[in-house]
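With one protein chain held back, the other chains of the complex are shown just where they sit.
Chain lettering (A, B and C) follows the sequence in which the chains are written, and residue indices restart at 1 in each chain.
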Amino acid sequence: MDLYMENIIDHGQHPRNFGEPLDPADIEYEDDNPFCGDHLHLTLQLDEQNRVKAVSWQGEGCTISQASASMLGEEIIGKTLDELRNLDRQDVLDLLGIPLSPTRLKCALLSLKVLKAGVYAHLGWSVQEDE
Amino acid sequence: MDLYMENIIDHGQHPRNFGEPLDPADIEYEDDNPFCGDHLHLTLQLDEQNRVKAVSWQGEGCTISQASASMLGEEIIGKTLDELRNLDRQDVLDLLGIPLSPTRLKCALLSLKVLKAGVYAHLGWSVQEDE
Amino acid sequence: MTHPTVPLDIAAIRADFPILDQEAHPGKRLVFLDSAASSQKPRQVIDAMSHYYETSHANVHRGIHVLSERATAAYEGAREKVCAFINAASPREIIFTRNTTESINLIAYSWGRATLRPGDVIVLSEMEHHSNLVPWHILAEQTGVHLRYIPVTDEGLLDLDAYRAFLREEPVRLVSIMHVSNVLGTVNPVREMIAEAHAAGALFAVDGAQSVPHLAVDVQALDADFLAFSAHKMAGPTGIGVLYGKRALLEAMPPFLGGGEMIRRVTLEGSTWNDLPHKFEAGTPAIAEAAGLGAAVDYLGALGMDNILAHEKIVADYALDRLSEIPGLTLYGPDASQRNGVATFTLQDIHAHDVAQLLDAEGVAVRAGHHCAMPLHKRLGVAATARASFYVYNTRDDVDALVEAIYNARRVFGLGG
Partner (left out) sequence: MTHPTVPLDIAAIRADFPILDQEAHPGKRLVFLDSAASSQKPRQVIDAMSHYYETSHANVHRGIHVLSERATAAYEGAREKVCAFINAASPREIIFTRNTTESINLIAYSWGRATLRPGDVIVLSEMEHHSNLVPWHILAEQTGVHLRYIPVTDEGLLDLDAYRAFLREEPVRLVSIMHVSNVLGTVNPVREMIAEAHAAGALFAVDGAQSVPHLAVDVQALDADFLAFSAHKMAGPTGIGVLYGKRALLEAMPPFLGGGEMIRRVTLEGSTWNDLPHKFEAGTPAIAEAAGLGAAVDYLGALGMDNILAHEKIVADYALDRLSEIPGLTLYGPDASQRNGVATFTLQDIHAHDVAQLLDAEGVAVRAGHHCAMPLHKRLGVAATARASFYVYNTRDDVDALVEAIYNARRVFGLGG
């Protein structure tokens, strides 16, 4: 059972940084994957150097979507906006460390999608094609 | 070459009772087979016993459609309206005497269709379903 | 369904379906429980299509050569088989479409736009598949027609009192309802509902996507005005579906798609329409697929629809029994007497997608999600469910494999065996 390695189930069942939205939040975004019913809401606080100081996720959905948010949330603390911008699919897949079929990829990447859309909105950019 | 027996080609090339419409006509009808471009216009004169006294066809199209009109025209002279009503596909196919594919059946039966529609219109009836 | 049924030789039937004889993953036998999404095809159907291409293909209609005649015979022969299969009055009432979805859209575009006036009411239900919702949403938005939804009761049935109230109180012109629910398995009482609709002056369209593959559907006995279904769910190929319509209705309807075959005569100024069924079949049709559907109808007919239904009931009842033993498992849908062919469930603490993934790892193919019935899932209060669905080739062994795999999923999630 490669797919549900212990740490994924652990993150899925005990997601890190899950809870009420941060208030005030510097970055806030939410989105969902209507095909699956996965839903994520992200708030971030930045420090003076525009580094991630605090993260909070709220959401529901499958283990893959929730675990990826949990792992990604841990990963980004302390990172600059520039570093967030440069995160890509592979980073998330590396965090999960398991092979995913195209259908489950959507679950896995919802957290990244929400994070990047939030950061881009904060920077006043639009999300790139097929990113 | 069963399909184009000499008599069919003969009727096709020298159709009987082809010419100007009869005037006055007791029965007149025209129709076509738009898929093929076959077209037939029929006029009939009846005698006092409601027997076919004279027939005239005008038209254009393939050999099968024109030959069947020519043969059918010869066949019906002297027949009563009742007898015309009772003519069916098989009668026309027997006249032609060759096997026909469904596509060519439409060509062969155009003359019967025009004849029956004319007779029925004369009698004030409507043509039956799939006749 | 009062004829005596005979037990089918399921091992022989399984041998007809080449795809079933494989491992989904090394050491894991494929257990295919996703036939409600699309069924597998017997060799007879696959071969009918290959044979068609190898011996008989050409474009149909009006071709004056031997291949075109053979192709036309295959295509129109399939129409006659389908006509007999659902007991339509004439092959002219059988329109070939791509799938159930296109069939329903055809009704909405052609009949709907020509007939309905603002304020007219169409009755649907809360359990409908998106294919029987979205075409009507688009229609309603464009025409000002109103949509009403029969609620689903807690037992998973249509609320027939609400249905009757709509018929009584509203200017209902059309009722469009699924015969069998793809999520709940509910077999709706369409025969009675049709009689009631007709008494109220409304037409009735039946979404037969989940009934025609599984039980004998007789459009004349039902007195259905329209019936839509898909070949790919009934052992036939993808790419072809059927719209049955009563002849007088179809005659009165304007065409939908314009093009070759559906016209009688075309000038630059306009066109006149061909006879039924061609009026609704624009362009080169799905000829090989019709041949495949004809073979599927032959295949199902030879087994006997009542026998198929009886077998599926044995498997589904067994599944409901065994699933209901599993801790934390919730089953959806009415009790066994009013349902057919599917077992839809959720597991406490494991999302349906994770369930499906873990089952797949054991070789068991089920579907997870909203099954194109989001409004129904809202009604059920869940975003996603897992669904095992059964066809004539499934066995109780398949159910055992499903149950075993669910226990395994529980173990992976640390929920005990």
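By our rule, a contact is a pair of C-beta atoms (placed from the backbone, for glycine too) under 8 Å apart; a residue touches a chain by one contact, two chains touch by 3 or more.
No experiment lies behind these values; they were computed from the predicted model shown.
Enquirer: For the full complex, can you list every visible chain touched by the one that's not shown?
Expert: In the entire complex, chains touched by the missing one are A, B, C.
Enquirer: Identify the residue among C:Pro135, C:Gly294 or C:Gly333 that touches the chain left out of the display.
Expert: The one listed residue touching the chain not shown is C:Pro135.
Enquirer: Given the contact definition stated above, which residue among C:Asn87, C:Thr153 or C:Thr238 touches the chain not shown here?
Expert: Of all options in C:Asn87, C:Thr153 or C:Thr238, contact with the hidden chain holds for C:Thr238.
Enquirer: Could you tell which one of C:Thr5, C:Ser271, C:Gln338 or C:Asn408 touches the chain left off the display?
Expert: Per the contact definition at the top, the residue touching the missing chain is C:Ser271.
Enquirer: So which of C:His214, C:His278, C:His353 or C:Arg410 would be touching the chain we can't see?
Expert: That would be C:His353, which touches the missing chain.
Enquirer: At which residues does subunit C meet the chain that is not included here?
Expert: 18-19, 22, 24-25, 30, 32, 34, 37-38, 40-41, 45-46, 49-50, 53-59, 62-68, 98-102, 104-105, 108-109, 126, 129-131, 133-138, 141, 147, 149, 230, 232, 237-241, 255, 257-263, 265-268, 270-271, 282-289, 353, 356-357, 359-360, 364-369, 372, 374-375, 378
Enquirer: Considering the whole complex, not just the chains shown, which residues of subunit B touch the missing one?
Expert: Contact residues on subunit B toward the absent chain are 1, 3-4, 9, 12-13, 34-37, 60-64, 104, 107.
Enquirer: Can you list, in ascending order, the subunit A residues touching the missing chain?
Expert: Residue positions of subunit A that touch the missing chain: 34-36, 101-104.
The rule is simple: only the chains that are shown with their structure count from here on.
Enquirer: Please work out which of B-C and A-C is bridged by more C-beta pairs in contact, and write that pair.
Expert: Counting C-beta pairs in contact for B-C and A-C gives the edge to A-C.
Enquirer: Rounded to the nearest whole Å, what is the centre-to-centre distance of subunit B and subunit C, using the mean of the C-alpha atoms as each centre?
Expert: About 47 Å, centre to centre.
Enquirer: Just how far, in Å, is the C-alpha centre of subunit C from the one of subunit A?
Expert: That pair's centroid distance is 38 Å.
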